[in-house]
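This is the structure, below, for whatever I ask next.
Some chains have been omitted; the remaining ones sit where they do in the full complex.
Letters are used for the chains, namely A and B, taken in the order the chains are written, and counting of residues starts over at 1 for each.
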Amino acid sequence: MQIGMIGLGKMGGNMAERLRRGGHEVVGYDRDPQISDVGSLKELVDRLDAPRAVWVMVPAGEPTHSTVRLLGEMLSPGDIVIDGGNSHYVDDQKHGADLAAKGVGFVDVGVSGGVWGLENGYALMVGGTSDDVARLMPIFETLKPEGEDGFVHAGEVGAGHFAKMVHNGIEYGMMQAFAEGWELLEAADIVTDVHGSFKSWRQGTVIRSWLLDLLVRALDEDPGLSDLKGYAQDSGEGRWTVQAAVDHAVPLPVITAALYARFASRQSDSPAMKMVAALRNQFGGHAVTA
Amino acid sequence: MQIGMIGLGKMGGNMAERLRRGGHEVVGYDRDPQISDVGSLKELVDRLDAPRAVWVMVPAGEPTHSTVRLLGEMLSPGDIVIDGGNSHYVDDQKHGADLAAKGVGFVDVGVSGGVWGLENGYALMVGGTSDDVARLMPIFETLKPEGEDGFVHAGEVGAGHFAKMVHNGIEYGMMQAFAEGWELLEAADIVTDVHGSFKSWRQGTVIRSWLLDLLVRALDEDPGLSDLKGYAQDSGEGRWTVQAAVDHAVPLPVITAALYARFASRQSDSPAMKMVAALRNQFGGHAVTA
């Protein structure tokens, strides 16, 4: 089918390519005229036949807000906007309501796959009405990996990004679990083949997983990870997962600990631990590292 | 090659079976005469040709201590004892030293595979001298899964169980991460197809893993897990992982949180939270649920 794609960066560009390989007609727009098929958003809308489907693949937050607002002004009743970025589910609900007031549909899609998606397919978590999702199924079928999994219609508008958000929360916890295990093995003298231990775990164990495969690849490339700093960004979904859990009174000790470890990794010095040092100094005359 | 197997329960019995299928001669001993090949430990030792290899597959702690002690009295210099149970690495070091004093070798093996091992092979993490491990390689080759992974000679005596212990610590963290994600999705109304979301994640996502496959199986069998209580045992390795980390001053927030969640799951009421309720009552006249 025909689809407009807004944002042709690493993710959007590869998704457009996978869709074209799958026989779809993709009209792409990007701020960079070198890679854009059209000169403006308006031109993209004009090039598509109604009822239109326009996939937005731009950064979450203000770029997505303004793109959805502009599309709301340009599109016609019966068209559908798809947000495939990393938006907060709360924003989806607002975008969906704003567009619904104009008769325009809205579908949110949480996308997993990263740099591997072009070849292997993208896992898709989708939120929206059954009718809107049904209409877009040819697109989803092409984007998703082969096989029976890799796609879910998770619920109404917002459910796709909510499911993706929780997926990322779980991912944080899993990564931190592996990372802690690695640190402990490196710290203890008793295990002399740490690299080999992780490698061995790829078969027959409970923890075999794609993350373990990636971990072994990382160690193959740089055995002691000596080229890296212990500094990890977080991309929003981890924070939103914790905040959603707090809203629902759901205890999330592991996922939250993983998020906090990332926060701490980015501090050159911990203010809290300065205070602990100050208190120790006050009551005990403990030596303080100044 | 020829090997003695002590303990023919679910694990030991299946391992003996896999070894026999692989062409090895296994002489098995169990307290249960119905399944034992010999009438006593002494008879088992007598039936094996020197230099002997005797695999101990009995519960960790006192049963393993006493078995190793008895073997130490019966075996001859050049023989090897293998502990394939869930022993603490500290016990391995003691067992190894005791046997070494008599010229008997000792190899510890952390075994993963559970009920799936007979068919798929057992992942093996091995500690011991290079000579002892080399002599036992035919056994290990048969027990391990096919392929290049599933086996590591992790280091000297104790390293096998240490590596397995950390594997289990990682496993605790991963399981808890999945469990927290599931609880949050169930608690939030927005995602209406939680089961389908987990199912979809088996392809194309960062968290695809054997544990996720098991999770989906569990939901297939009992969609709301309504047949289960939120009660989880811990088998020792999780505790030892935390205690080893504390010994090495390694922070392990995720693995520890997963362990504590299991502790808490087994309390019918939390003493700590009684105290929190009592304090709230004291300062605020907050309603207390008595």
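Following the convention adopted for this analysis, contacts are C-beta pairs under 8 Å (C-beta built on N, C-alpha and C of every residue); 3 or more make two chains touch, one makes a residue touch a chain.
Remember, predicted model here, so these are calculated numbers, not experimental data.
Within the whole complex of this structure, the shared sequence is present as 4 copies, and 2 of these are drawn in position.
The working rule: only the chains that are shown with their structure count from here on.
Each chain gets a centre from the mean of its Cα atoms; for chain A and chain B, those two points are 34 Å apart.
Chain B meets chain A in the complex at residues 89, 112-114, 117, 120-125, 127, 144-145, 147, 149-156, 158-159, 162-163, 166-174, 176-178, 180-181, 183-185, 187-188, 190-193, 196-197, 199-212, 241, 244-245, 248-255, 257-258, 260-261.
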